[in-house]
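The complex appears here without one of its protein chains, the remainder shown in place.
Let's turn to chain A:
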Amino acid sequence: MSHSIELTINERVIVAKPGERLIDVAQREGIYIPRFCYHPKLSVVASCRMCLVDIEGIGKTQPACATLVSDNMVVKTQSHKAIDAQKAIMQFLLINHPLHCPICDQGGECELQDTAMGYGKGVSEYSESKRVVADEDLGPLVKTDMSLCIHCTRCVRFGKEVAGVPELSFIGRGDTAGISTYLSRGLKSELSGNVIDLCPVGALTSKPFRFKGRSWGFKQQRGVSSHDCIGSNLVYHTMAKGYENITDVMRVVPYTNMALNEGWLADRDRFSYEGLYASERLETPLLKEGDHWRQASFEEVLTLIYNRMVAVDPEKVGVWLSSQMTLEEGYLAQHVFRSSGVENIDHRLWMNADVPLYQRPSSVALGDLHSFDTIVLIGSNIRYEQPILALRLKEASEKGSDIISIGAIAHEYYFPYQCHLTQPQELAMRVFELLHPPVSGQGSLSGKVLFLLGEEALIHVDIAQIQAMVHHWCDQSESEYMLLTPGPNSLGLAASGCTPDYKAWGAAKANGLSYYRMLRNTMDVMWLHQVDPMQDVSDPKRAYQLLKSAFTIAVSAYDTASLRDCADVILPLALAPETPGSYLNYQGLQQKFVAASSPRGEAKMGWSIYHVLGSMLSKVVAKDYDTLSQDVDRAYGTMVWPDIEQVPVEKPKVISAQWMRVGLSSWVRGDGLVRHAAALQQAYPIEEFVLLAETQEASIEGQITNLKYSDTIAPGTLVYERGQVFYAETMGPLDDGDVS
């Protein structure tokens, strides 16, 4: 395969590898061949016929997408024959395509519009009536205009080949042919938004964005996904609103980073921007007076905070930070608190155990997943926790990796996998048995193995044991493991010192109380950064008790009922697209971004709140954001991660607890931004289950999400959704009888 061949395109001699597609070779050489159905990430169907080219020696024009290059091939893309074919096809496609461009959302970024301008005839000879197709409701995220469809079937192939969920299909023939879900059930896939980008015409467009703007009217600003630890690259399209110099995010589109998201984007990243403009957004500081809340000025509130902070014993101050914080904010926050003597800082609010810092960057690149013989998912609902990583798992599975899942729920995945259904009480033991099979050789893992520790493992009481076992096992082989931490920047916060165990950049050990221990202590002052005590912590009940007894200062972008219950002061915060910063993804790759839009009202960027607080407390803080950012870059660039504390590996025991949680919240309720994104919440509503179990406290109606009727659940498992009234249990697989 290493030899190369020569071919001629438009009288230019071009070197290519055998097996390459003509359309790709031409594109690489800067010769554009018009196309609709061809997409480099999808299979070739050659159905649109737009890429017809003239190949010497072949009588008829050939589709460039379905033609492989061969030696001494002579191709003309601009010969009389080729141009004739292009014009004829263009005219043919436009027969049924309505000329709605001024009211079509795709207008201005439409491949059909562009191609018609460049390769069309300019006049139509068709005067008969056009085809009209009824629209189908595909749910709150994707809007259809099916009369515009040119039947390229990109969306169909995406569902089948990439997302693994064949939701759309091509039904009917001739004049009645069309794209449909057939059962009119709408799109349910966590990647459904990608069909919007794939559709070359305006048949599939974004519903939340519908009619709101034009592709040419936006400023483009690169950003990083703020919901998962992969760090998908994206582009914010922003537009100035009104005359007050306010810039709003109008939509989010993916940015192709072949090492990370390959141009795909999960719905959570694509549509969460709506949360920025939710009515619950907090715009002014709030102050509690007696039982009433009133608006206050920053000056007043900060003075109050200052007076509290100087008066209180630093050991009685606790700081909970959200893993949505940027690296810069996290560093500055812990710097201000640490230099005031406060050591009780934690961001791992998902923990159900008191474990020293265990997060480390992984050296596994997403593109290398197929090099592992076996991939073991330990307690992970990977499809929803890390949708982009799940795509790569599917790819690896297709290339021959075996996938094994251990956990309490057998999730519905779109790749074949072997499931070890486990009671959560036994998770650690089952992992131990998998790594050290009782009968040697039987069922043991062989070759290169990749372990992915998901949410169920991370929130597990025995996480320290599970990680130690996996770490130890990986040490002795060329296997690797990866921690799939919630939030976009938990690794960054671990690096910048927002943990009770290590100071910034792992420089020295620290000795603060972890989140787990703070819950079991009393505190005088609690500081929350973008933490909703009902939704964002693993133990809302204890958190409520603690926060209510302490003087609680909350920095939050949203004004929620649970914050009003617990906090005494709320400061408005600017969220990720409104603030500059950087995130570390699971590999420790620092991805920087700048502020794309303006903060709502008086909301302040996190770094500036800590900057002012630091100045008030007379601490040394960087003089402005640029200095801070440079300091952080320098420090992170030279950072050496401390070694993981060795925990002796022993055979774990079954936990006697009656109730065990197996997950945090559903993928569209994991942080404040997505919780307030209207269309997303509508698309993935809370599915209500009345469950039969009774907890020690009371009988409770639980609500479970991300759980399908087809999912099998280990008996005795406790399924839990954060924020939506607590414990629930299923005694055996869910069947219709459990559903109210």
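Assume a residue touches a chain if its C-beta (ideal position, glycine included) is under 8 Å from a C-beta of that chain, and two chains touch if they have at least 3 such contacts; residues count from 1.
In this text, contacts and distances are computed from a predicted model.
Engineer: One chain is missing here; what is its name in UniProt, given the choices "NADH-quinone oxidoreductase subunit I", "Monovalent cation/H+ antiporter subunit D", "Molybdopterin-synthase adenylyltransferase" or "ABC-2 type transport system permease protein"?
Structural biologist: From the listed options "NADH-quinone oxidoreductase subunit I", "Monovalent cation/H+ antiporter subunit D", "Molybdopterin-synthase adenylyltransferase" or "ABC-2 type transport system permease protein", the omitted chain resolves to "NADH-quinone oxidoreductase subunit I".
Engineer: Using the definition of touch stated at the top, determine which of A:17, A:185 or A:241 touches the missing chain.
Structural biologist: Residue touching the absent chain, from the options given: A:241.
Engineer: Tell me which residue among A:32, A:182 or A:211 touches the hidden chain in the full complex.
Structural biologist: Counting the whole complex, the residue in contact with the absent chain is A:211.
Engineer: Touching the missing chain, which residues of chain A?
Structural biologist: On the side of chain A, residues 101-103, 107, 210-214, 216-217, 241-243 touch the unshown chain.
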